[in-house]
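Let me give you the structure first, and then I'll get to my questions.
One protein chain is absent from this view; the other protein chains keep their places.
After this line comes subunit A, so read on.
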Amino acid sequence: MVNLTINGTVHRVDAEPDTPLLWVIREQVGLTGTKYGCGVAQCGACTVHVDGVATRSCSLPISAVTSEHKIVTIEGLSPDTSHPLQKAWLELDVPQCGYCQTGQIMAAAALLQANPNPSDEDIVAEMTNICRCGTYNRIKAAIKLAASENRG
């Protein structure tokens, strides 16, 4: 049994130490907004924040995490879908199928946390998640929109 702090709540979970954080979040904790795409940290659909850092949870065993680590999933990004990125995503109708979008938003949220005013180059350097529907341009525009809203 391990304790994990997810979205501010401590969860006591029964999982083997080598279980990826992704599957504990999805199966033991029951939060399914974090997606499985590849299992090898390539696609980023599983992106969560661990102490504010965008982390591909499919490749992080829970043995590497303690209850001291603050894990935030898409469900914990804002209480009412009010994060500036979520609002920008809505404004620009970014998602198509939407499967990768929670990971995209989590990656973008970490980017804006570290760099509130990213250039195009900063955005494409950090945003390496895969989207098969092809929403990249709208994602980029939404990040810039959210950044500009933040600046007021």
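The criterion applied here is as follows: a contact is a pair of C-beta atoms (placed from the backbone, for glycine too) under 8 Å apart; a residue touches a chain by one contact, two chains touch by 3 or more; residues count from 1.
We take it that contacts and distances are computed from a predicted model.
S.K.: From the list "TctA family transporter", "Serine/threonine-protein kinase RsbT", "Xanthine dehydrogenase family protein molybdopterin-binding subunit" or "Autoinducer 2 import system permease protein LsrD", give the UniProt name belonging to the chain omitted from this structure.
M.R.: From the listed options "TctA family transporter", "Serine/threonine-protein kinase RsbT", "Xanthine dehydrogenase family protein molybdopterin-binding subunit" or "Autoinducer 2 import system permease protein LsrD", the omitted chain resolves to "Xanthine dehydrogenase family protein molybdopterin-binding subunit".
S.K.: Pick out which of A:N3, A:S63 or A:T81 touches the chain that's been left out of the picture.
M.R.: Going through A:N3, A:S63 or A:T81 one by one, A:T81 is the residue touching the chain not shown.
S.K.: I need the residue numbers on subunit A that touch the omitted chain, in ascending order.
M.R.: 15-16, 19-20, 23, 26-28, 30-40, 42-43, 45, 73-75, 77-78, 81, 86, 89-90, 93-102, 105, 123-125, 127-140
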